[in-house]
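Here you go, one structure.
For this depiction, one protein chain was excluded, whereas all remaining protein chains were kept in their positions.
We just call them A and B in the order they show up, numbering each chain from 1.
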Amino acid sequence: MTINVKTDFKYVGTRPIRPDGLDKVTGRAMYGADLNVQGMIYGHIVRSPYAHAKIKSIDFSEALKLPGVLATMSADDLPDPGDIKIPGGEVDFELKVFSPIIMARGKVFFHAQAVAAVAATSASLAAEAAKLVKVEYEILPHVLDVHAAAREDAPLLHDDVFTQGVDPVPTKPSNVSAQLELKMGDIDAGFAKADLVIERTYCVPMCHQGYIEPHACVAQIDESGKVDIWCCTQGAFMVRTLTSAITGIDVGKFKVTPSEIGGGFGGKTTVYIEPVAVILAQKSGRPVKIVMSREDVFRASGPVSSSETRVKIGVTKDGKITAIDTDIVMDSGAFSSSPIFPAVMFGSACYRCDNIRSSGTEVLTNKPKVYAYRAPGAPQPMLAVECVINEIAQKLNMDPIDFRLLNAVDEGDVPLFGVPFQAIGLKTALREAKKHPNYQAVLKENQGRGVGAAFWINAGMQSSATINVSEDGRINVLTGNPDIGGSRASMALMAAEVLGVPMETIRPTVVDTDSIAYSDLTGGSRTTLATGGAVIKAAEALVEELKKRAAALWALDIKEIEWVDGKAVAANGEKVFTLAELAAKAGVTGGPLCAVASHNAHNAAPSFAVNVCDVEVDRETGKVDILRYTCVQDAGKAIHPAYVEGQMQGGAVQGIGWALNEEYLFNERGELDNAGFLDYRIPVASDLPMIDTVIVEVPNPLHPYGVRGVGEVSICPPMPAVVTAVNQAAGILVCDLPLSPPKVLAAIDA
Amino acid sequence: MSKQRKTHVSTTVNGEPCEFLCEPTQVLSDVLRNNLNLTGTKEGCNTGDCGACSVMLDGALVCACLVLAVEVQDRDIETIEGVAKEGKLHPIQQKLLEHAALQCGICTPGVVIASKALLEKNPDPSESEVRYWLAGNLCRCTGYDKIIRAVLDAGAVMRGE
Partner (left out) sequence: MPSVHYEAPTSLAQAAQFLQGNSNVKILAGGTDLLVQMKLGIRQPALIVDIKHIPELMEFTLGDQGLHLGAAVSGAIVNDHADVRRIYPGFVEALGLIGSSQVQGRCSAGGNLCNASPAADSVPALMVNRAMCNIIGPSGTRTVAVENFNTGPGKNCLARGEILVSIDIPLPAPRSSDAYLRFIPRTEMDIAVAGAAVAIRLDATGVCTAARVAIGAVAPTALLVPAAAAALVGSKLDDAALSKAAAAASAASSPISDKRGTAEYRKKVVGVLVRRAAIIAKARIEAQV
C-alpha cells in the first residue's frame, strides 16, 4: 500500500510554544495528586514485609477502633480472578496477573506487595491505621536470582504456571514461565562461514522508569453507582478497562479523567492504586485519594526486567556478518509480564544477516512484577549485540560506523520478526553520525568512544479525535491521549496543517473517557502517528464539511469549492469565506461545525537511531565522565522538532543512567535497599554535557505526513555507546551493568 | 494517636498574609498543597532528593518537604504561584517555554524557583554553574539539555543582552 506522503508543510515542522505551556510553568497544571474534592478521605495501603509468604489472616479490628477510619479492604473485596480474561485491543490479558498486584490473594510474592488498605479522614490517620492492621503470615522460602529460580528444587511461586512455549506442555509447574526460539537460515552454516566469531554475555539489572510524579488518584462513586476516577496515567481508557475488570464493576459505570502526567515512560500503562481507591470509596461512601510514596513507587510498581544476554556473532574478514546467535534470560518478577517476545524478536533487527537464531527464557522470582519501560525488551539484547559489533569492528580494524553501513538493513530486507522493511532511515542515520563534528573530535589519554545503533518497531493501534468549531472560528481538538511530552502541540500543528489556520487558533485538549471515543494508551511511540492520524482524519472531514457549507451558501456544487489557507475559495478566487465566516453562519447552513474520527492505525513504521558517546575514565577511581554525546534518529517527519529532540535527549540520558549507575539493589530478604532517589541514582544535571541531536527524516511511506514514532528507540543505543566508550577508554571489558566506579576500577586494577 | 491540637501559624505567602492550622509534623509542602491549595509546588520524593517542591523561604532556596510548617511563623515564602507577576511571565518561565525545556512538566515549577534563585545571586552563571546549581532538581524527561539552555538564555535576557 502506498499513499501520497505530504512533503511541503506550513505549520508542521515549526517550533511553536506548546499550548499547555503556560499552565506548566506557572504551577496551574493539575497533576495526579493535585485534586482535592469535597468530603475527600485518604487511602493507605498495607504492604507485605516479606518477599514470599502465605497470608493466614487479616484483622482490621484495631484499625477500625480509631475514630475517623471509615473503610478497609483486602482481596476479599475483589472478584476472584480465576481464569478471567481482560479484553485487550489485539491480545487479551489474564486478570490473575493484574489483580494480585492490587491486592494479594492468599499469598504474597514480593516484598511490599499490597495486602490490605484503609481509608481515614486524614492522610496521617490513614497511615497510622494501616500500622494497626494485623496480618498473620506464614513465611515461605523466597528466590531472587533467575538461575536459582529456574532450578527444579527452587521455591515455587505459582502452582498454576507451566512453561509456555515448550512442546509438549509440561505437567509440572515451574518458575520458568515462558521459552521461545526464532530462527532463520542455518546458524551453524553461518558460523562455519565466519572468519571471526565473538561471544559475550551482557547483564543489565532491574531498573526503574524513575518518573518524578508518584502514582496518585481520587475515586468517587455516586448514589447511582457511577464511578469517577481522576488519576495520572498514560491511558484513561486502560484505567477504565483494568479497574473494571479488577473490581468487577461494569465498565460502563466508569468515567476516568486523566490528570496531567508527571512522567511515565511505560510505568503508567497499568494500574496500582485506582481499584483500591474505588473499593474504599464504595465502602466508605466518600471520595478517596491515594498517593503512593516514592519508596512504594520503587518497591511496588513495575520496574524493567533484569536480563542476561549471551550473544555470538560471526563475520567474514571483509566485515560481512554471517551469523547472529542470542540467548536472553529475563527476570519477570513475581508474575509473567516481561518483554521477552520483543527481546527475542528485535535484538538483531539492525543487521542484514541470513542466519539468525534467537531464544528467550522468562523466569519468575520474588521481586516486583516488571512492567513496560520505553521500547520494552529492546535495550537489553541490543546492548549485547551492539557491544559485540563494536568489538568486531575494532578487531577487523574497521570504523564501527563503516562496519554497520556494510551490514545495515535497508528497504526490502526481511528481519527475524518477518515483516519486510519499507523505506527506513538506518543508513542515513549512520552517515549523519559519521559526519557529525563530535565524531571527528580527537580523543586523549583515558578517553574512549562508543557507537550504538538501534531499532524499534513502533505501535499504531486505536485512537479517536473530535474537532469542534466555536462560533468565532476557533478550533477545539479533543483527544483521549494524555500529553506526556508535548503531544498537544503536535496535535494542534497537524490540525493547523490540514485546516490551514494558525496553530494559535487551535486549542487541543485531553479529555475524559466520557467525552471521546475509545483510545489506546499513550505508549508504544504511537500518539503522534495514531492519535495524530485521527486528528488529521477529523480535520479532513471538517474541511469537507466546511466546503459543503460554503457550497450551500454560494449555491455551488461542492466540487467547485477549494480549501486554501483556511478559506473556502470558488470561482477563481472571487468567492471567499474564511473559516471564521463559515463558523458564524453555521446556524443557517446546517448547525454546529464538528467532526469526529475513529482510527485504527495500521501504518506504524519502525524507527532507527544511532548514538555516539565519548567518555573519560578516571583510572584511580573508576569514575566515568561523559564528554560528548550525539543522538541521530529517524523521526520520519518531525511534527514539532524541539519535542522530537527532547525525546532523543531524554532517552539518551535514561540510557546513560542504566549504563553507569542505575540498578535495583535487593538485600537477602528480598527488600529493595535503594528505594529512593538518593540511592537509586538517576542522572542529575551536573553529570552530563549538552546532548547533541540530529533529526533524520526518511518519511514513513504509510503515513500522510510521513510520521514514525520517536519516544522509545532513543533509549536503546545509549547503553552500548557508553559501555563501549568506557571499555575502550580504560582498556577493559566489563559486561555487567551498571559500569559503576567500583566495577570499573576493579577491572582496571585486575 | 494522642489527641493533639493543631498549631496556628501566621505567615506570608507570595507577598500576601496567610494563616493556617497544621499538625506539628506536617511539612510545608503538604500545607501549601493541601491546606492552602497551592498545588504548583510538587512532591516527587518527600525526602529532599528531587527538588520538585522548591520554594523560597526568607530568600533562601529550600525544599518545602524538608521544612516543618510550624517553622514558617512570621516568615516570607515564595512559591511558583507568585513568580509570574501582573499577568507577565518571569524570563525563566518564558525561556523554558521557548526552548521546549519541559516534557511532562512536573519538575518545572521547582526548576523555575531554583533557576530564578540562581540568576538573582549569580546573574551570569557558566553552564557548569547552572548544572551544579540545578543538580537537586531531578528531571527524568529532558536530559536537562534544553533546561540548561533556557536558564542561560534567561540570564542573558535579565542582563539586558
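Simple rule for what comes next: a residue touches a chain if its C-beta (ideal position, glycine included) is under 8 Å from a C-beta of that chain, and two chains touch if they have at least 3 such contacts.
Everything numeric in this text was worked out from a predicted model, so none of it was measured.
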Of A:Thr14, A:Asn36 or A:Ser124, the residue in touch with the unshown chain: A:Ser124
Touching residues on chain B - with respect to the absent chain: 1-2, 4, 7, 23-25, 27, 46-49, 51, 54, 57, 60-63, 65-68, 70-71, 73, 114, 117-118, 121, 132-137
In chain A, positions touching the absent partner: 124, 128, 620-623, 660-661, 665, 673-674, 677-679, 681, 683-684, 686-687, 740-742, 745-746, 749
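We adopt the following convention: only the chains that are shown with their structure count from here on.
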For the chain B and chain A complex, residues of the former touching the latter: 1, 23, 25-26, 33-34, 37-47, 49-50, 52, 79-81, 83-84, 89, 93, 96-100, 102-109, 112, 127-128, 130-132, 134-149
Chain A residues within the chain B interface of the complex: 15, 17-18, 20-22, 24-31, 33-34, 36, 66, 124-125, 128, 209-214, 260-265, 291, 293-294, 484-486, 640, 642-643, 645-647, 649-654, 676-678, 682-686, 688, 690-691
